[in-house]
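Got a structure here, written out as structure tokens. Questions coming.
Removed from the display is one protein chain of the complex; every other protein chain stays in position.
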Amino acid sequence: MSEDRGTETLREDPAEVAPNMNEDRTLRQNRFSVLISVLGIYFLAGILMIVGVMVSERFLSAANMLSVVGGVTILGLVAVGAAFVTYSGHFADLSIPTTMAFSGVMAVEALQFGIVAAIITGLLVGLVIGLINGFVIGKFRANPIVWTLAMAFVIRGLMRWIWSNRQIYPEVEGAATGAGQHFVNLYRYHLLGVIPMTVVVLAAFAIVLHFVMKQSSFGRQLQITGASFEAARLSGINVSRNVGLAFLICAMTAAVAGIFLTSLSRVGAYYMGEGYDFAAVTAVVIGGVTLAGGRGSIVGVIGGVLVIGLMRNVMTLMGIDTFAQTIVTGAVFILAVGIQSNSLRRLGRDDA
Amino acid sequence: MSADSSVQNDIGLALEMTNITKAFPGTIAVQDVTFRAYAGEVHAVIGENGAGKSTLMKILAGAFDDYEGQISINGRAVQLHSPAVAREYGIGMVYQELSLAGPLSIAENVLVGRLPGRKGLFVDRSALIERARSNLARVGLEIDPRIAVEEISQHEAQLVEIAKVLGRNPCILVLDEPTSALSKEEIDRLFDTISRLRKNGLAIIYISHHLPEIFRIADRVTVLRDGRRIDTCQTSQTTTEQLVKMMVGKAVEELFRQRDHEPGGEALRIEGFTRFGFFHDIDLHVRSGEILGLYGLSGAGRTELARSIMGIDPLDRGSLYFEGRAVVPRSMRQMVDEGLAYLTEDRKLSGLALRLSVRDNVVASTIPSLCRNGWYNGSAARRITQSLIERLHIYPPKDSVTVANLSGGNQQKTLLAKWLAVKPKILILDEPTRGVDINAKVLIHRTIEQMAQQGTAVVLVSSDLPEVCSLADRCAVIRMGHVIGEVSGSEITEERLLMLANGEGIEKEAGE
Amino acid sequence: GAREADTAVAEDNLERSLEVDISGLRSADGQTLLPELSSKEVPSRPDNPRSLPETDPMHWYDMEYLGWGVEEKINIPDSPADGAIGKRVIAIINGDHPYLTAYSTGMQKIADAYSMDLTVLSPNWDLAEQNQMLDEAINERPDMIILVPLDARVAIQQVRRVNRAGVPIILSNMLPEEEAMQYAIAWTGPDDWGQFREMARVWADELGRSGGVAYIRHAPGGSPYFARTYGPITELAEYAPDIETLDMQAPGFEAEATMQVVSDWLTRFGDRLTGIGLADDSAQAIGTIEALRRAGREDVLVIAAGNSKVGMDMVKDGDLLAITYQSAEADGAVALKTAVDWFNGLDVDPVLYIPKQVITQENVEDFMPAQW
Partner (left out) sequence: MRSQTDVVTFVNRYRILLLLALVFLFMALFAPRFLNMFNMTIIMKSASLNAMAAIGFTIVLICGHLDLSVSSTISLGAVLVIGFRPDLGWSGAIVAAVAAGGFVGLVNGLLVAKARIHSFIVTIGTLTIVQGIIYVYTGGAALNVTGALDFAVADFLEDPILLFFPPRVIITILVIVGFEVFFLRTKPGRNFYMVGGNRETAWLAGVKADAYVIWAFIISGCAAALSGALFAIGISSATTDLGVNSLMIIVAATIIGGASMNGGKGQVLYSGIAVLMLTVLFNGLNRFGVGSEFRILASGVILASVVLYEAYSNYKKERIRGQRPELLKELDPQQLKNVTSSLKTREL
């Protein structure tokens, strides 16, 4: 019988076995992976900037930079909200476009009661849709993609039925109160004459939502919910509430974006916002918010949005036609996400 | 006794594994193990949780392609780098954690990889059903093979798993804790099958925590501890005491606690607790500073009970008193706020968010209290985590490490840390040391005791007999969803508990 | 006996139909619903148009003068010549869009005037759906089918099918390929090429016949995708050869996307960019104007197609230099009126264009309020 063997095993603490193993783990992770995991999408943004500078001397001009940002503010607004849905481990909200359109139309309808009423009404639409999505998905655990798709169908159908496929005009609806002009200007206000207000609003949303995600009680709990729904539930976290809130935030930002889009387009119509759902997912995911949930940040998402803007900008500057642009965009998307998730895996940060 | 004292003549040497080593990030699960099995023998492999039993056998089943050491089957050296290859060599293994495809029918799960064919390509439905039926019959499971696996209960699933492997007519059969979640009758039937197979000259490797089972069916037994083979001997020439000694090594002393304090007032009482079909009319109580053991064969319904107490699962009947005050468990959040904590039995699925850092996991249940008017206080979280890391010797001692990269033991410590962080009045632990290495185990035990010392009421759900016996002040035994006995103090012995758990000797029940 | 009675009824119906007076009808913008249709002189076809350079108007001959070349039509049923009143017509448009809503309104006005039974169906831009509707329409055997093709080339087979089934069909709004014309009684709609040529001249004059222009294109596929880009390009090539075409992009009908493309142009071409031509005067125009305003480049002259309310307002505000007047209601009305003429046994031209006008700040008031 081997008593001594026994004691020897006891003396050898597995903690001592561990160090060398962990060291060669860290050795194995190459610098590139680390770089990616730290810089994330801003790595790609940097590359695009360099290309941009090489393509056009005017690239770095304030005007161009503003136009890059200005061209993706609405997308940005949608994305920072949609990020919460993905972050919570629920992929995407396909009802975003209809939410945008609906809030816009309702806002225009409400213009007769003044600009404030209009905006509130628009936001209320987001609130209601968000609550419905949140409740059904958070509480009943319905599949997010399919449910939001169903929502999209229903809302779009209703809108087109109610307004019988017509589009409505803020200037007309708001003529009485004169709110129409204000509404149209919502998108067009500039701070200090240069910085578009939309950009400021986006910045505000981004900052606030960033802290909500990283620093608020809700955000921290959402992270765990996203990373492992069951573990979160069995940690005493109110998972259905968190998931619900995530969809609510998404719908709310979509509503805001919808109001701005309507203000920009000077018409409220059911077809507003088409394509913003996938566009948002794209931005969110290349921004480093993994579909597995619980990882990523609003800072990253903003990066993703910027990259999309920069790509369009640089490619147009290079004179690449629309068709080639779509191809490049798709390829870059897959590549960017592929590299990111791959380096995460290398660093052992991800099982996905 | 020499390394392999029990070697018989080398004829019929079915399996020889020499100097096998397998490491996982953070742990060395199996270290330099040599193992032999002969045709026509039942060879038991025992050891503490986390000793490396499953890993060793998974290597044999070809589940890992990065093991070190040589394996030879029937004298031929082989490389078992994939399950397919292993099956070629007639190795069949019943895995500890079931591996069945929920949405598919029982029949297809039983015959996966070897569906009966008509004209080569096509599956022969009737043959499929018939074969499945006959395979299931061998383990005595009478059930329509067309039912989807996700519809059936765990013990049925367990039997399906066994039927699946037996159906492949392996010449080396590995059973990794096949009896967990099985009822007594089912176990008996299984053992008959096993002895029949042995007569047919199979080499059967049998992993179990239930020593009586070992003595009942095993010819030889190999003891693993902390990834190493301690010894192999004839069951006939050994005793429970010897085996236990080999299994736990020196740690035995450490396990015996010094009872130096008196339990305080009643902390938790449940009366007539019933969830139809899971557990019926459970009456229990635990006093602060007391450790109440909940023993039962796995599948007895302890986890269900615990979940209902915590408000995770619904409750059909019964009342719960928290410090004398009636409380209706509605949600886990509510019970946690009340001061209850529940360490779940499955750390990987329901315990930890593996992709997050140690810190994020440790504070998971504490977030609200870490927030000043809604905003999260990161430095406080870091402080708390650090202190717990030190207290539990979590390695590596960095709160930013991703939990997935920790060893099983350290993962389990992290899980425990999460619940220590909430400073609970009542701590329910479900299999707190499952699959953790010996040092972690000792440390966890010490911590549990400390908690008790400081007046926490502890409910210890465990299938690990030594653990229950050494830690519990009182121990209730649950069988088939009923409390069938309660023993306390010196009466708490492994034999007593096992007998109760297996439904024997209930007549001389020890209540209070 | 009975037959004479029938013919009697028919003749009576024909008389009443011919008497109906629709000159009083007006569209929402106060214009007469059915003005004198404008005609177009057709040059002779070059041997191989496609071989010519894209800047040569003749390169696009087959698209621009489509339908005129058709010598003999294929098994067109002869007109019953028993009057339009009470006839059943099914119109299948290509999708749901404010323009097409107005289009349907115009059509309905004619239908009411002749108390016809008109159904307008919309496949919502789905080709499979439109085919299904066509089959359904054939199945109902109406007196006439009016089709707004989703795509020029797909139209051939679509029209041929209806023709095979022996149901008379009139094409409208979207130009089909040449072959389609031989199966249809007629095509009616806007002269996209023509009106863009007219507008291009106005544009060129304002540009001082020099500078650089870029184009935001229509959605790929339909005839506007080419007409609204190469109409002006070819016209300018002759009328103002100094004007340089800088770039053309198709960001779709999306204000924000268009805005960014234009901004990018401004960065890329700077002052070389003096004019922008748009395929749509709402979303695209909004985006373009917004981009110009932000860059402080109000000097860039923008022209666009169509007369939506948004576009008209922008012409009024001087944001847009010019837009084409393309009366949606007239578009619909003409299609059905052509059917009426056919029912009434009159002979109809193979191609009928609704009048084209250029709307600028001067005359914009006459066209207010907009139809859509």
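Chains here go by letter, A, B and C, matching the order in which they are written, and residues are numbered from 1 within each.
Just so we're on the same page, contacts are C-beta pairs under 8 Å (C-beta built on N, C-alpha and C of every residue); 3 or more make two chains touch, one makes a residue touch a chain.
Predicted model, so just to flag it, every value in this text is computed and none were measured.
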With touch as defined up top, name the shown chains that contact the chain not shown. A, B, C
Given the contact definition stated above, which residue among C:P123, C:G189 or C:P355 touches the chain not shown here? C:P123
Decide which residue listed in B:T27, B:S54, B:Q96 or B:N109 touches the omitted chain of the complex. B:N109
Using the definition of touch stated at the top, determine which of A:V136, A:V184, A:V199 or A:L347 touches the missing chain. A:V136
From the list A:S56, A:N165 or A:S297, which touches the chain that is not on show? A:N165
Using the document's definition of touch, tell me which of C:S51, C:Q157 or C:S210 contacts the absent chain. C:Q157
Where chain B meets the chain that is not shown, the residues are 61, 63, 82-84, 87, 95, 99-104, 108-109, 112-113, 115, 117, 121-123, 125, 142-144, 146-147, 151, 153-154, 183, 276-280, 301, 304, 314, 316, 480-481
Please identify, in ascending order, the residues of chain C that touch the omitted chain? 96, 119, 121-129, 131-133, 135-136, 139-140, 150-154, 156-158, 160-161, 164, 177, 179, 220-221, 225-226, 250
Contact footprint on chain A, counting only the chain that is left out: 91-92, 136, 140-143, 145-147, 149-161, 164-165, 278, 281-282, 285, 291, 322-327, 329-331, 333-334, 337-338, 341-342, 345, 352
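The working rule: only the chains that are shown with their structure count from here on.
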Indicate the whole-number Å distance between the mean C-alpha point of chain A and the mean C-alpha point of chain B. 42
Could you grab the centroid distance between chain B and chain C? Build each centroid from C-alpha atoms only and quote it in angstrom. 75
Note: chain A residues in touch with at least two other chains are none
Expected list for chain B, residues touching two or more other chains, is none
Would you mind writing out the residues of chain C in touch with chain A in their complex? 96, 98, 101, 247-251, 254-257, 259-261, 263-268, 270, 282-283, 286-287, 290-291, 293-295, 309-310, 313, 372
In the complex, chain A touches chain C at residues 56, 58-59, 61, 63-64, 66-68, 70-75, 160, 164-167, 169, 171, 187-188, 196, 261, 264-267, 269, 275, 309, 312-313, 316-317, 319, 321-322
How about chain A: which of its residues touch chain B in the complex? 1-3, 5-7, 9-10, 13-15, 17-19, 21-22, 25, 211, 214-221, 223-224, 227-228, 230-238, 292, 294-295, 348-352
